[in-house]
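Let me begin by handing over the structure; questions about it come next.
Only one protein chain is missing; all other protein chains are in place.
Read from first to last, the chains carry the letters A, B and C; within each, the first residue is number 1.
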């Protein structure tokens, strides 16, 4: 088994600069639970990206960020509209329902992206007490399918949400990859499009743990500190989460890591797209490649480079690249796949 | 402000050996969510302390360990019997009630310790559907008041719990300090006394984050992986939690740190117990000292060495020492307190 | 506005025999909360229909029966598979999610009926902690679309559920109409097909309030009395619910009422099926008729006989008949519709 496969960007380790930054704050006592200067600095840095009036809270992980974020935006009798493939629906073991009490209303999509036309299916029953009241639209940027919303597409959904009294939540587990790919600032992509709340992830981009909840709409954050504590997501030694965000956001480390991971996925797609029996099934916009493969190559290929099948029935694989994926990793993998598929060696 | 105060053992940083161990696992890709060799090793180490049949799950923090542990032991119509001063009642913003749906039934205690005599107050209404059914007794070892249960005291409570169909949960945020102070093994203190589930904490003993839930009664753990995921406490890059536990449990680092912190508290108590107007209010058994102070010394003293008042009305302070507290810290602090209280210099 | 419309079978009143039975138990004191002889008798009667080993609990209403029934069958990390049109998904304002913590996984259906083929879509992710674990299949008999499962169809779903470790729940808000239409006993339809739990409704069939939860699988009922109390569904003066069930189940009142309502729907369907612009969209199997109408007749028709549009976009109406619907009601209504549609008078 090679050291680095394509199973997930969270199979990678921690960027050395991040690890060093964590060691750099490791001296002396500081107040626990975020009342320390490192946390204050990290919050200011994030506000620098999203606007001074935004409000920022650190939590442990993406599930925590998404679920507690939704708790801040809803009452239990609300519904949350999301894609069938969204992480909040498919990969959090019902955590949103358990903690918020809300109903998730899902929509099938070809590419993981919601549109107003799709959303309309669930926009009814307002004021009718028998019906969970639509309260939040939740999108993922970049999506779980590796695709992207343009800022304009986000703005259209945000406007639609607000016109109907809903909030817009963005699961940003790969928000850095999205911003890098679109070559837009966080502010343009999130703040200026009208997003209400962002789960700002870093773990898939070289951090160890920790996620930021960014309230673009600050009035929604008033009691959030209680939600975070009751939600079991308040870290005592907060400085070590803060140190990671400080480093990631300094000197463009977030961008460097994301650009690199994206580039590796492009390279991978470029290398495999013309192989016999290989069909790329989604646009390759960030650090993921979805591809159908000849069934017989899957087991031996997985033995060399671990990855997951996204859809076992259609033999569709998901390959994720990471901040630490190398050109050699890609070339070694594609060389093997070429052999296995009997494609002519390029 | 001096670098190290006595506010809390989680104001301290991370032990250098722990930090190094985290760096040592930082290479290559490993499967996420705990399916990696470091996690397997850490689990085996913990089983080595608690028994092969025990089952171990890592979570992010103590709130998570306590709340998800209680979820594993209860149905929503159960009650949890605990001390009024217990962390689960007083310091988790209602997290147990929100997540488990259970009622917490509290008992006033002189020293943070439950006894069967105290517990009996809430042991009624069995089979009566109007009454939350007692399901768990939860104790803290060492207690939030810095006091200890002997293994025999734990055994008596465990036997009583089991006789009545209840489970015994131990909040072990300071379990290392307890074992160090009592000079008993975890097995003697926890496994052999009949405890069903332990929140095994390390953050207050030199770790960065991460807590282990140890099921001494393995049949209770069957579905716990779902509880942890739905409870938002499943870390993706689990190896960095595992690395900390591996290091803490190797070569007795846990014991070294705990013994040191305990010793510093003893020294502190020894130094201040005879000062004018100072009255130590709880037995000093681990790394905390509770003491009433002359009101006028509190503000200036806190300016030099930060600490919290446990009880503002009685001017009772709580001083916590840590793995990194030095003799100089203690002596500097007590020298200042001597001056302030006008006590003769020793 | 005519006194009786076709809006819902719960717009009707209470059958006179039911009301009399309630008055008949209105003397003297009896123990509250179901510890009375009337309740004991009602439970015995229901067991007579479903089997001696079944266990029976009364609650206030159908929402309570469905939600608490699902609570008895699940852990919060389970999912419940149901039709998109099911009452538990569409008409209970998220009550199942709030109380059980479970995720509802929905399926579009042409006629409100699940099949194993449809259900398979959601039968994956077993043992994978990121995925809500399928725990219950919930069907409605008769469905919200007025259609019926044959006993064989139920048996196939039950077998499939059990083979995969799931339970089968039946929402029986119109179970009496179903049994009457199919001319089978409750035992054949529910007990012998392998259903685990039934919400046995009476309110739509001439009762005032009260619903029975019938555990065909008695081992699931062991702690249900606590679930009911904590679920706010334990009536103090239970005898008045019991009196209703006793009367309904004596001398076939349940059957008489259901047969009548069903017959009225058949008559209605027969009368309107050939009218210009009227298209019956679902099989008419119980006491409901679904029909598309010429848009222009809807407002004036609703002014005379109140009913709801099931689908505003397709001008599809839902007409429910009731135990108290008369032939004159049907003929008056269809005469009006004939006039409005310009159909030749029959």
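Following the convention adopted for this analysis, a contact is a pair of C-beta atoms (placed from the backbone, for glycine too) under 8 Å apart; a residue touches a chain by one contact, two chains touch by 3 or more.
Given the structure is predicted, the values throughout are model-derived calculations rather than measurements.
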Of B:109, B:132, B:217 or B:246, the residue in touch with the unshown chain:
B:132
If the hidden chain were put back, which of B:18, B:73 or B:93 would touch it?
B:93
Give the residue, chosen from A:24, A:53, A:84 or A:129, that touches the chain omitted from the document.
A:129
Across C:203, C:281 or C:334, the one contacting the chain not displayed is C:203
Of C:50, C:77 or C:99, the residue touching the omitted chain is C:99
Over the whole complex, note the residues of subunit B touching the chain we left out.
76-79, 89-94, 97-98, 101-104, 106, 129-133
Name, in rising order, the residues on subunit C that touch the hidden chain in the full complex.
3-5, 7-8, 10-14, 16, 19, 22-23, 25-32, 60-64, 67-68, 92-95, 98-99, 203, 208-209, 226, 229-237, 240, 306, 322, 324
Over the whole complex, note the residues of subunit A touching the chain we left out.
33, 75-77, 101, 129-130, 133, 223, 225-230, 234
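As a convention for this text, only the chains that are shown with their structure count from here on.
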Quick one: which chain's Cα centre is the longest way from subunit C's?
B
Subunit B and subunit C: spacing of chain centres that average the CA atoms, whole Å:
51
Here the gap between subunit A and subunit C, centre to centre from mean Cα coordinates and rounded to Å, is 42
Between subunit B and subunit A, distance of the C-alpha-averaged centres to the nearest whole Å
34
Mark out which residues of subunit C touch at least two other chains, giving numbers and ranges.
76-77, 101, 129-130, 133
